[in-house]
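The complex appears here without one of its protein chains, the remainder shown in place.
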């Protein structure tokens, strides 16, 4: 990766507001940027991984944070693509890999692949953190009267419930449920 | 098209900031929305079509404005997809047609198709207006020191030059050149 | 109209936030611009005119869209003036005509006059679309807790009810009522 | 004045972005609100009046600040009306007086009248401060590449030069000239 | 105070959003600036002082407005520091005095000290106005669903109740209670 590429990409991610919110009526000026989302996901990932490690699971906590930190880097090139469009891309997985490798080099591309393949414990926690971050942000917008984000709040909740059914995430299902219930209390 | 679909789509277009600007460092809070772009394109389209009609070209001025007005409606569903991604979509044209027809019904879908096929005089003028609107907005951002939009300013200029080589647009190439030169004067 | 006038005016309309919202506490950064309002009004106008035409009314659908598109052009010079002030302007109608003609030339001035005189079928539909667009946007702000816009929501509803009592709009009163009821459902 | 009127008016002034900036392409999200302008004008007024008093002029420093603070209160009702429109209002002065008296009561109305009549020393300093505040803000926007505000920067400079020709403002013309020259240094 | 210092400080206060709001989830783009807060506090101060004067209290109305206008000037240097941090500053009072005197000179520093010492009638009214302005703004944000500002709304209410127990503010406790009750009606 060329160095100017790097800071141009970071600039992009600090300015791109997530498409899903804008499509549901959130004004861009109060919209969450991809950088802000990645930050929240990454800190949550660190927190959840620590909890798992404290329960005796063998997991690389810092790596979980890094996976969540980097997972949306390709959006610096592609923009934030909604699922509907992603499904229309032929061999979307190959496309993303190509983008990542060309733009960020092998090391970062391989971390993004690990996140997407959802096989390692680290990837599973990072993914859970990312979904949870979206779920909580959706609740914040709901509390401000942007009721059209409700499908995102519901869909992420479903996905979270699925994820925490299996090992290792089932070990922290109580923590996850507490976060969800507390976020409901806070954001109504 | 169901009526609630309509005003939800319009809400989306009033809040989506164009991806190309954000990727180049324009903060979303000062970013042009798709609705604002469509408005500017549509008024410019009306203006340019009038000029053509005044030069004796047989053209439906109001229809040109409508084509420019509606051309980005599918973005209410897909978000604003950058070219790089569009090229990765299998049979992107078919995809867009499907989206348009399902979401907006036959009449609007057929107008969007006419715009995209670029065959009728009306579509050509609407397309020119749309590119010109992007070109001028790019110059405005350049004047504010967002130098990374330069490629958009240059690429749209190239495309405009190509478009005005042929009939009927060649008939108003003087007007176009004047607009470009005046926008350079105004926005530096 | 000089060409630099045109893109300066369009720039103005893309940046002016509607006064009525700001006066009632909507922060300008999430405020609807005149360009966004004109866009929404114009697409709604196209939609409503199509419905009328489908019911056999002899109406120029594209012209309706253009009337709604252009109706607020004078605000590029005057800013968005609230009714209270408009009523204090001597011969406000003449003033607006003068502004329009000097700034935009005869053709556009005459379309703006047609919109304001509310005599043709096309003007009536465009006006209905414009009021409806304001009504729906008001509901969106209400849903976000900006309760001081309530008078605008109520007044536009009254005006809509008046407009759809007479021909040709009475022919689509069911559609209008459905839009209003669905927007209530969506925005609470 | 009813108390709810008061805080609704203050809310309005904290959200209204000045029309002159938006008409010249300043995005509303970075636009100066009327409240911010009044604040800057009022502190500058206090500063300039102190300078005059220090030079032996008999002037009520606090009253100067209050005149600048309150001078735009009527915009909570009328919005920010550009000169072009103001000139079209029949007996604009009477109109403003009526608005002020009905909305704010005699005391505030009389202070606004004093500011507008520009007869007392206090009114002259408050007016100078207000123009100077607009001049400096214009330079800030110029520095950000919004070149279309140039006419405001120039016109306010002319007006300032006129104002400081006469007593008592001529006594602090050196201070004014220094402020202008320093603001040029700072904002380019 | 050097003149360039003055307009740089004013520029700062027009751009600093109050920390307390941002910490509780208010997006900065819709956040109240220190300048806007000072403006609202100052007009309220003028209003409340007039009421007191009308009840026969010997009070300098214009000075009350000036105290509220200038009370946050030090934030142009220090930023908006939350109480938690202020309590950690050794001899915070001395620190603020030093900042004020060095930056703004003796006259303004002495007014800020008067405001902070809360001894004169003028300072008491200015302080009440400032708390009241924060209380009302908090209610506005509550109405928009930012429920985490509730502690600020409650704490300011407590402080207001304390302040109006004593002379001279007890003389206008009815007015204050009416403002609070009307703001509850308006902002829910």
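We call the chains A, B, C, D and E, going by the order they appear; numbering starts again at 1 in every chain.
By our rule, a residue touches a chain if its C-beta (ideal position, glycine included) is under 8 Å from a C-beta of that chain, and two chains touch if they have at least 3 such contacts.
Here the structure is a predicted model, which means the values were calculated and not measured.
S.K.: Need the list of shown chains touched by the one chain that isn't shown.
M.R.: By the stated touch criterion, the chain not on view contacts A, B, D, E.
S.K.: Tell me which of A:26, A:65, A:99 or A:152 is the one touching the absent chain.
M.R.: Answering carefully, the residue with contact to the hidden chain is A:65.
S.K.: From the listed residues D:13, D:30, D:64 or D:77, report the one that touches the chain absent from this view.
M.R.: For the chain that is not drawn, the touching residue is D:30.
S.K.: Can you name the residues of subunit B that touch the chain not displayed here?
M.R.: 25, 27, 29-30, 144-148
S.K.: If you put the missing chain back, which residues of subunit E would it touch?
M.R.: Considering the whole complex, subunit E reaches the absent chain at 8, 11-12, 15-17, 19, 22-29, 31, 33, 76-82, 84-85, 88-90, 92, 95, 148.
S.K.: List the subunit D residues touching the unshown chain?
M.R.: Interface with the chain not displayed, on the subunit D side: 29-30, 140, 143-145, 186-188.
In the analysis below, only the chains that are shown with their structure count from here on.
S.K.: Using CA atom averages as chain centres, what separation in Å is found between subunit D and subunit E?
M.R.: It comes to 22 Å between the two C-alpha centres.
S.K.: Could you work out how far the Cα centre of subunit A sits from that of subunit B, in whole Å?
M.R.: Here subunit A and subunit B have centroids separated by 32 Å.
S.K.: Pull out every residue in subunit B that's touching 2 or more other chains.
M.R.: In subunit B, 8, 11, 29, 33, 140, 186 touch at least two other chains.
S.K.: Based on the touch definition given at the start, go ahead and assign the chain network to line, ring, star, complete or other.
M.R.: other
S.K.: For this structure, give each pair of chains that are touching.
M.R.: Contacting pairs: A-B, A-C, A-E, B-C, B-D, C-D, C-E, D-E.
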